[in-house]
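Encoded as structure tokens, the structure appears first; notes follow it.
With one protein chain withheld, the remaining protein chains of the complex are depicted in position.
By letter and in written order, the chains are A and B; residue numbering begins at 1 in each of them.
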Amino acid sequence: MSTEPEQEVTGTISWPHPEVVDDLARLRRTAPLTHCITNIVVTNFTANILLAAGASPAMVVTIEEVADFVKIAQALLINVGTITTIDAAVMLKAAATAQQTNTPWVLDPVAAGALKFRTDIIAELIKFKPTVIRGNASEILAVSGFEGGGKGVDSTASSIDAIPAARQLALMTGAVVALSGEVDYITDGKEVIAIPGGHEIMTKVTGIGCSLGALIAAFLPVSETPLRASSTASAIFAAAGSRAFQKAHGTGSFSVEFLDQLSTIGLV
Amino acid sequence: MSTEPEQEVTGTISWPHPEVVDDLARLRRTAPLTHCITNIVVTNFTANILLAAGASPAMVVTIEEVADFVKIAQALLINVGTITTIDAAVMLKAAATAQQTNTPWVLDPVAAGALKFRTDIIAELIKFKPTVIRGNASEILAVSGFEGGGKGVDSTASSIDAIPAARQLALMTGAVVALSGEVDYITDGKEVIAIPGGHEIMTKVTGIGCSLGALIAAFLPVSETPLRASSTASAIFAAAGSRAFQKAHGTGSFSVEFLDQLSTIGLV
Partner (left out) sequence: MSTEPEQEVTGTISWPHPEVVDDLARLRRTAPLTHCITNIVVTNFTANILLAAGASPAMVVTIEEVADFVKIAQALLINVGTITTIDAAVMLKAAATAQQTNTPWVLDPVAAGALKFRTDIIAELIKFKPTVIRGNASEILAVSGFEGGGKGVDSTASSIDAIPAARQLALMTGAVVALSGEVDYITDGKEVIAIPGGHEIMTKVTGIGCSLGALIAAFLPVSETPLRASSTASAIFAAAGSRAFQKAHGTGSFSVEFLDQLSTIGLV
């Protein structure tokens, strides 16, 4: 897989890019109801991230309710991190409903490629046309059919090396692909937007990547395009992460500062 | 639904009302074992809230154990926030057991009215005579049979407008109704106690309302009446919330300060 990634990046976005600032203001004004079906490790953190940014999170996770709630919600996140037999049916029903009702949705294929059960479910979910697929390099490589190699939930590949796979996955599925790493790359298969910033400590707190998927979902109803929604969410995370690191004394205070930054960025 | 709410409020309680101070001292001395069957978003926060206040939380959630544990526990919380098919059976068994054993219990009917499955289960649960029903205005309106209109888990109505519904629900069920909002109102159908204070930032952290339900449950075995238990818990939350807001720099540090306040209020 030989790549010349420098040539592939067609733009760079970072806070306070005017589009990012505008979209965040719109998010806060409209508080989009964001339906999250996510893993049991990060439910609380994800809800707090969405609330801090200004969205309205809701976790509805039972087969009897999930279709009705997808219809009420303005966006949906499906994150397979701790998927169970029961969750799989709920996720498939949610995705099918989202496709029917044109509810924009994000798929986070946690640990794709590492375990057969979830890899199969992820393949089924992709048939329901996610608006955005967000993952680290190992996950995007696995989902795109390129060689993966994740270790649990952490990527063993660098995000820049997965750009070709991300572009191909975007072209194959019609989804925007949001590739997380030291630099985030967002692509619709043609454009590739680089989002620099953030800090390595973000990998030492559980749920930063998972909650980025949730925030991308929250931006889908307020941003002009899924490419922009994904870039905006990523740029806000990068800025909040850099600022939080300056004030943190370890991973505990980093989490706290990250939420503080997210809840105050752009205000004054 | 025409209301003259000002006339309905028969009392106001706030920290450091002597009854509140006394009940908190008793809670800390006896550490009531509080059985929480709550939603997956707030389990950790709820446990930490109860520990900070001085109670002893325990989450026992499987059908094989739930009845035995209700018998051991001094109070029970049932919160339907992320109810599943399996949870529904557990909750019904817990509620039935609580009624048999006279274990005082709190029902938190999260998102009642918004989704049929949970609304039906909530109706079943109410037959087992909760000691207290705690919810926001939309939820109390829905449960009481007045018109609801919640958006996910957030209320779209103001707490003061739901006082008549709260009173009627109390009279219908025999439960004390704890109505959360900008001002909290607690009623047994006759008296209506207003609890001012708190801060709007409390709606930007997930689980504040849910953990208030848990703290009300913890006070039931130590307070003279359910009305007083609910008012006490509410007044402590309002005081801790106001104080925490003074020290917070965003939603992350607010959560931390809120737990700090709760764990130290009235000491020194």
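Here are a few things to note about the model shown:
Basically, contacts are C-beta pairs under 8 Å (C-beta built on N, C-alpha and C of every residue); 3 or more make two chains touch, one makes a residue touch a chain.
Note that the coordinates shown come from a computational prediction; the quantities given were computed from them, not determined experimentally.
In the complete complex, the hidden chain is touched by one of B:S14, B:Q99, B:S158 or B:S263, namely B:S263. For the options A:T10, A:T101, A:T225 or A:T251, the residue in contact with the chain missing from this view is A:T251.
Looking at A:V9, A:A25 or A:V41, the residue that reaches the missing chain in the full complex is A:V41.
Across the interface with the omitted chain, chain A contributes residues 39-45, 81-87, 111, 114-118, 151-154, 203-207, 248-253, 255-256.
Mapped onto chain B, contacts with the missing chain fall at residues 33, 40, 43-44, 47-48, 51-52, 56-65, 68-69, 72-73, 86, 255-264.
Operating definition for what follows: only the chains that are shown with their structure count from here on.
Inter-chain spacing, taken between the CA centroids of chain A and chain B, is 33 Å.
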